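What follows is a single structure, written as structure tokens, with notes after it.
Just one protein chain is left out here, and the rest sit where they should.
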């Protein structure tokens, strides 16, 4: 590229305008011409939309962080309902909180800004804190009741098979990511399943349980191997990010689309803060991929991306 | 408060839903029942709306960070046009970039994600980088031309008086925060004015200039003193945050409403990352104030807040 | 506490002095009288020292993040050699990198500051990037050779039993966390073991492997249950943090000492950024515990803490 080419190729930053009739599609479209994380949010929307439109694209969704406690359960449910997720990888914590909601329990709003949080007081009140969200400890009793009555068909089934079984046991019309995935046959992987309150209750009541984690690992590699086109959306990073990425690394087709929403930073070298570009060196994302590493709280970014995707799809129909 | 009271007062987290007919007011209203920064964004919108509705409230707006280069100039302009800002405190950098746009220059989009940025190459191309936004160095020539021809009425005027004069010199219909503030007689304070490319050009061409910074400081204290009700919106922190806050600290009425949008963190003790609650100890924010410290890139949060405010106002009319 | 009591109890910040004969113990001691993260570093050193001196204290060490690639392998080895770790919980990635070093491979220094990193170029050179550390892809070949020849005694053993077996297979005098833990019979837990290159190679070559993750989970609960006094040092957060904490939550004695070193922030609600105080609400840390949440890159904090602990111990002898 000559210097002249370089200069001529540079696009102008547009000073965006919020008009009275602005809708979410218009806003996001205008943000594409800005800088910093506004641009990255717009790119994330655009890339997700391309993933959805590509009939060959298998969409891997990695979900870490306390999204269900923060009120984002139905947002995730909508991603699944609308067909925006083909394979879900998540943490045991999110499953635990999802089942709590499915069983009729609720998370509560704490006020960490204008009041001092007294964690000793909360402990005495048997309330567990997740930043500014509270979860009454009695939730565990409900999960224990649910879990203790399970008749597990095969103590050596894979975690993802067990999660499909578990979803089937939840109340018919409950709000639940797990329940919906079972119904829609969307596989859920949870590589660190034993790192959760749900697994602890399972282990206490079903002492011989030995879910086959290696079977999940190999199945995930096969799913990645079979994907003609792979798209990735990473929320928060952690084990779900790595589990998706390591499967793509050993596949012929690494990711062609990738989105990451994180508040961690890259310099200390942890995977959750690593940029998506770094993944190209590993062959996890391919050299021609479109990607956007968005630095934002997922509780702000995810509803906006969902809103954009739903609105864009409805426009077309 | 008894323990029973505490438990009964806790509100449920609502799992939000994005429906086909969701509008920005609906989205923000639903986010009020969530956690983490989604809730804080909703609170910021609600608090700003209350500021606007309170006829006695003087709205102080502190603007740090490269918002104009990132495409947020018209967003700020709209805040002013709509009457959401009574007093603006900003950095010399934002004024420099605002004048660049007013004089017809543009900022450019860099791609820092998918290409390697070669800063030596940019230097040779005479392009200055602000993360992923580029500013051609020739912008300074235009500013120099503008500045060198100024006939400054009083070399010892205050910075804010000078900025009003400067806004009057800009082209009639130019897009400019400075120009609009001059027209609408909104005072702009810039305590670190000499820390900017604009001031450097002024100093080179008007060597006797001695703008009276102390006059600004005392005027700002008077404005804070006179405010029956004070509301504050801080973007990014820095000198604009402290300058507003120190004026309120020595006033009978500290802030009753406060919003801060920042990506800095509190633990290292810097003011830009300090929570708004900390300001209560200083008497900068009053004990009964409503406030929200929002951890978000301002390029995402500001357009959303503006959109919410405009939509809310239009609904009522 | 009366107001007078409150005021009189406040300690003076000391302006620290670095003298010619300052040693690490003197520096840390003086930092105790400062603020921000300097104080927290000093508290972390002091708390770890108390853990070491308490003969009843079981020291749980959670290790996430790419510490081995960054050159901290021997620092961890020294923590184990000196008896500062009783139970190690870590990630599959750290084990993969540890085995790579044990087998004679090395990680390499990248220069991300002064050169542009071209991840496509690295990909073509078969070099994987971890921020500014490079790992040649051929490392995987060595791990594959090592792993393919293993004669695994029991395909349903727990992960920690398998890791003890694995450590025994490494070369006698190799530098290795895994090898040393096997020798010293320090249990290593790795709840997300299948989320690693090591496990992938194992799975490819030993297709029937079904390491019993639930056995690890229950064993860890027993270890936490049996600890008369529990001390915790968390590096980076992630699954290792939660796995230690969930075991303590269901034990009669939650942690009495706790240290966390992280660069993540608390507001987005993820566990890696959560403060240690939050863990009191859950009953993971007890109400009278001493704890320090240190916001620092672990590659800076860990060597300093080790240095302090070794120097303090040598002084006493």
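Letters A, B and C name the chains as they come in the text, with residue numbers starting at 1 for each one.
Just so it is clear, a contact is a pair of C-beta atoms (placed from the backbone, for glycine too) under 8 Å apart; a residue touches a chain by one contact, two chains touch by 3 or more.
Here the structure is a predicted model, which is why all the values come from computation and not from measurement.
Residue B:133 is the one among B:133, B:166, B:230 or B:304 that touches the chain missing from this view. The chain that is not drawn here is touched, among residues A:197, A:231 or A:268, by A:268. Residue-level contact of chain C with the missing chain is found at 3, 6-7, 10-18, 20, 22, 24, 27, 31, 33-41, 66, 68-75, 78, 101, 106-110, 113-114, 124-125, 127, 130-134, 175, 263, 275-277, 290-293, 295-297, 299-301, 303, 306-307, 310-311, 314. Interface residues of chain A with the unshown chain, by the touch rule above, are 35-37, 116-118, 265, 267-269, 295. Although one chain is not displayed, its contacts with chain B can still be listed: residues 64-66, 69-70, 93, 119-120, 122-123, 127-133, 156, 191-197, 199-200, 202-203, 207, 209-218, 221, 236, 238-239, 242-243, 246, 250, 263-274, 277-283, 287, 297-299.
Everything that follows uses one rule, which is that only the chains that are shown with their structure count from here on.
Chain centres here are Cα means. That of chain A falls 26 Å from that of chain C. Between chain A and chain B, the centres computed from C-alpha atoms are 33 Å apart.
Centre-to-centre spacing of chain B and chain C amounts to 41 Å, using the average Cα coordinate of each chain.
Multi-chain contact residues, meaning those touching two or more other chains, occur in chain B at positions 35-37, 295.
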